[in-house]
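Here the complex is missing a single protein chain, while all its other protein chains stay put.
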Amino acid sequence: MYFLKRIIFALPLLLAISFLTFFLVRVAPGGPFDRERKPASPEIERQLQAKYHLDEPVWKQYLRFLGDLSHGDLGPSLKYRNHSVNDIIGQALPVSLTLGGLAFGLALGVGIPIGYQSAVRRGRWQDYAGSLFAILMVCIPPFVLGPFLILLLGIKCHLLPVALWESPAHTVLPVIALGLYYSGRIARLMREGMLGVMQAEFITTARAKGLDEHTVLLRHGFRLAVIPVVSYCGPLLADLLTGSFVIESIFQIPGLGTFLVNGSLNRDYTLVVGLVLLYAVLLIALNLLVDFACALLDRRVRYA
Amino acid sequence: MPESPNSPGQRAWSRFRRHRLALPSAIALALLLLVVVLAPILLHLAAGSQIALRFDPERLSDAQFQPPSAAHWFGTDVHGRDLFARVLFGAGVSLLVGLVGAGVSLVIGVVWGAVAGYAGGRLDALMMRFVDVLYSLPSIILVIVLITTLEGLLKSTLEKIHAPWLNDSARLLFLFVGLGSVSWLNMARIVRGQVLSLRSRAFVDASRAMGAGPIHILSRHIIPNTLGVVIVYVTLTIPAIILYESFLSYLGLGVQPPMASWGSLIAEGADQINPIRTYWWLVACPGTILVATLLAFNCLGDGLRDAWDVRSK
Partner (left out) sequence: MAFTSAAFCGFLLLILTGCARPEPQADLVIANGGEPESLDPAIVTSYADMRVTKALFEGLLHLDGIDGRPVPGLASHWETSPDKTIYTFHLRSNLLWSTGEPITAEDVYFSWKRALDPATASDYAGQLFYIRKAEEFYTGTVKDFNEVGIRVLDPLTFQVELNSPLAFFLDLCCFPTLAVVPRKTIQTGGDLWVSERPLPSSGPYCLVYWRLNDRIRLRKNPAYWDASRTRSELIDILPTGSPNVALNLYETGIADIVWDKDLVPTELLDVLKLRPDFHTFNYLGTYFYRFNVTHKPLDDPRIRRAFALATDRERIVHKLTQGGEKPAHQFVPSGVANYTPPAGLPFAPIRARELLAAAGYPGGRDFPTLQFTFFSSAGGAAKLQGKIAIELQQMWRENLGVRIELRQIERKIFYNAQSRLDYEICASSWVGDYNDANTFLDLYLANSGNNRTGWKNPRYDDLIHRANAQTDIPARAALLRQAETLLVEEDVPVVPIFFYAGFNCFDPKKVGGLHQNLLDEHPLQDLYRITPGGGRKPGE
């Protein structure tokens, strides 16, 4: 029931987000047609504005946008003038889903075991090594790790391609550079969650009953310990699936992140609104999923 | 426990001290802060002297791209400026940005998440959807709009009160506002997740049965129990914000040249990684300093967590 309500509530929420974004991009100084060179006559500029209805009042533009949206049309891009926003999303979304999904998998696959080990072996070398790795990953941003990996594995060792998005081999470096960065964060959160659970009463009781500690931790502790990680995963996955500007520009990958950042910089109003809507849909859906997962993991969680 | 401590504060202190790395980290961070605060003052006092010239981060010279040496500990950059001096003076901006962002996420994020999680129902839905909306808005546009409108407003008021020299510090302030406004959202979400699980635990029920009000329960029972996760997330927020600042600078919204920050120094250095010739010190030196500082923050966080953890015996 609660979740059904949330789904129904999502529609007005998306409307609010689209309106705010629509308004916000137009408030930002500078417009899509402010460039280094101006057309030869102010009349040409006026025509450009008129062609994309930018000379109309904002509410009218918004109504027009909603009208188009009801047919599933997000409008033409103002920067890439031979493409519609639907077309751009259609081309770039699969790439971002692949890259983001793989990086997410890597981040969890590396972060959770390291965090778990660090907590269970607290104060021993495994903890120090794990924590050092996690903190290094947190501090070394993808824009340093990416070029470094390219130099080492791509150029010096000739092992992997340095850029572009063609074969499975092309995915390896960007996924590592993106995934490791988040694995550090997940490892830290996992370690903390685990430390919290290890002090809980039921673990102590189980231990007192003489049950094997590892089995207890894995079977009962893990479900609770993973909650902070799960809460973090909703927005993280939404971020990753809608592209990463830095990684995409370092590896020349045709994903959504570049379009969002360049769209914002170019004041490509329609493209930005379209991408934000896509992002919002993903975010709302994933956060719903996260809340659902939390209720499954910890039966004491109640939302109503 | 061997010793029998008297007050909670003393108990916390003794636990803090027992943590092997927490105390040295705290001392190192304090020293760093001291140097960061004192360096500009000393430079100003010694203006004109040899030492001041040596550590002036804005002095250009023809010694471009010198590797680290006795004269330039961290080498020099494209303008022949001493990188050590730039890292030293960039520390101020970066630490301030990181700490302010952490502070915002600590105060707003924790309270927001705790209230939403504890209240549940309609209020929870409303508060968390607000977070969703803010989180969905494109951060670049948000920051551009925020900074340019605020800047326009402030510039005219500053001119009115004849204090245009405040302009530089005002920009820094906008940077804090811009970064702060987006830094607390994930914290709120994580805290809410924890609180949802905590609020139906036995000790909370017991407290409620004894007639404790929601503020008491939140501040005495629930928030202290989330402290571990909160501290960890804060230590994750600090580097994220320091690095995000470099992205804003890249957009022209962060610190203005010739000023430096760690984030922008690292970003500039990373740009130099290429197959033909790499000026490694441009990324390695500021990078190492950032990693070392954050290691210290993490150890300190770990120590604090132990010290205040209500669950540990």
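In this document, chain identifiers A and B correspond to the written order of the chains, with residue numbering beginning at 1 in each.
Going forward, contacts are C-beta pairs under 8 Å (C-beta built on N, C-alpha and C of every residue); 3 or more make two chains touch, one makes a residue touch a chain.
Quick caveat, the model's predicted, so the values are computed rather than measured.
For the chain that is not shown, the touched chains among those present are A, B, taking the whole complex. Within the full complex, the residue among A:L11, A:V27, A:V58 or A:A169 touching the omitted chain is A:A169. Contacts to the hidden chain, counted on subunit B, fall at residues 60, 62, 64-65, 78-79, 144, 148, 249-253, 256-258, 268, 271-277, 279.
Contacts to the hidden chain, counted on subunit A, fall at residues 28-31, 34-45, 47-48, 50-51, 76, 79-84, 87-88, 91-92, 98, 101-102, 105-106, 108-109, 112-113, 116, 147, 150, 154-155, 158, 160-171, 222, 248-255, 258-259, 265-267.
Here, only the chains that are shown with their structure count from here on.
Centre to centre, using the average C-alpha position, subunit A and subunit B are separated by 22 Å.
Listed in rising order, the residues of subunit A touching subunit B in the complex are 6, 9, 13, 16-17, 20-21, 24-25, 27-29, 131-132, 135-136, 138-141, 143-144, 147-148, 150-151, 155-156, 185, 188-189, 191-193, 195-196, 199-200, 224, 227-228, 230-232, 234-235, 260-261, 264-265, 272, 275-276, 279-280, 283-284, 287, 290, 294, 298, 300-304.
Put simply, subunit B touches subunit A in their complex at residues 120-121, 124-125, 128-129, 132-133, 135-138, 140-142, 144-145, 148-149, 185-186, 189-190, 192-194, 196-197, 200-201, 228-229, 232-233, 235-236, 239-240, 243, 251, 266-267, 269-270, 273-275, 278, 283, 287, 290-291, 294-295, 298, 305, 309, 311-312.
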